[in-house]
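Here the complex is missing a single protein chain, while all its other protein chains stay put.
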Amino acid sequence: MHVSVQAEPFDAGAELNRFTAQVAGAGAVVTFTGIVRDTAGVLSGMEIEHYPGMTERAIRAMQNEATARWALCGCLVIHRYGALRVGEPIMMVATAAPHRAAAFEAAEFLMDYLKSRAPFWKKEQAAGGSDWVAAQDADETALCRWQKD
Amino acid sequence: MHVSVQAEPFDAGAELNRFTAQVAGAGAVVTFTGIVRDTAGVLSGMEIEHYPGMTERAIRAMQNEATARWALCGCLVIHRYGALRVGEPIMMVATAAPHRAAAFEAAEFLMDYLKSRAPFWKKEQAAGGSDWVAAQDADETALCRWQKD
Amino acid sequence: MIDVLYFAWVRERIGLPKERLETSAVTVRDLIAELRTREERYELAFSDLRSLRVAVDQELADFDAPLAGVQEVAFFPPMTGG
Partner (left out) sequence: MIDVLYFAWVRERIGLPKERLETSAVTVRDLIAELRTREERYELAFSDLRSLRVAVDQELADFDAPLAGVQEVAFFPPMTGG
């Protein structure tokens, strides 16, 4: 289980290979990489603010829950903050499990929680100014899927 | 859209980076890597047989359907055949989409179809002999999720 | 003339990966019936159709698929890729 909250860019491919080499007994590895996307062709970059201390704590709690719930062989979260350029990776999640369903579900669980429960705030920068990204109702709704009955 | 059916091992990290560099407009990249797993600690390796010609054709049909259904920015499938050792990668899927839900769903769709609808057959090798891997009912059931009403 | 291909344990039971046959079979099912009468090893390979899958010209098909104009038929167990 590894978490890194960092300002520097990272190499998703190198992280995937390092992760896979470390997990024992896994038959399935899933990764998610989030990339700064210039939706409207006007973005010059992105600034991410976070809450040092709480961020790592919140991510570790999510990793603990995912690891226990899906019996993961391994679990990685990298998330950047600070100034990011269009096309750069924002964050990455990797999960390893004996079978594919567990690896996929755990990765989606981590993504849904990182979206709405880890203290990061994105600000998009364009020529006309900069704006905080609004939280999506859909992201809040996505969490319902993981409620235990 | 890229498909490679090959005997040689591949570098999943390098493939992820190459894939990400090629897709334009994607905010989300999901990968799945399948690894030869020694469940019982007795496996010496795996042999994968396939149906040259039909394999590529079947995978391309799955990629076409996934690309249309989830409006993918890109889609990659690599699958090996021949002799594989424990711990080696068997296959890899990568999907790129504007948002995470589409990238995850398309990757799971491709995996479910590759499991049961692409002409590959796995034979596990152990000290005591070798045996064809039996198809799982669960893999057949998984396909129901993707039926359109 | 039609090419008939065998994969995995079907290939192992029959003892060859491919053969070229002259047949008057109208459907896949007819072809299987014809093959089963040939030799013990075919009877063994085709004894349980529930554990067999068939592709006609490289597309998955039913046992009732017609063979008119078909160049290639393949028999194999359920697939285990991924």
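Per-chain numbering from 1; labels A, B and C assigned in written order.
Here is the rule we use: a residue touches a chain if its C-beta (ideal position, glycine included) is under 8 Å from a C-beta of that chain, and two chains touch if they have at least 3 such contacts.
Just so it is clear, the structure is predicted and the values come from calculations on it, not from any experiment.
Across the complete structure, the visible chains that the omitted chain touches are A. Screening A:L72, A:A94 or A:A118 against the full complex identifies A:A118 as the residue touching the chain left out. The hidden chain makes contact, of the residues A:G13, A:G34, A:G74 or A:P89, with A:G34.
Although one chain is not shown, part of subunit A still touches it, namely residues 34, 49-51, 53-54, 57-58, 79, 90-91, 111, 114-123, 132-135, 140.
Definition applied: only the chains that are shown with their structure count from here on.
The most centrally placed chain, judged by C-alpha centroids, is B.
Look at where the CA atoms of subunit A average out and do the same for subunit C: the two points lie 48 Å apart. Across the assembly, subunit A contributes residues 100 that each touch 2 or more other chains. Shared interface positions of subunit C, i.e. residues touching 2 or more other chains, are given as 82.
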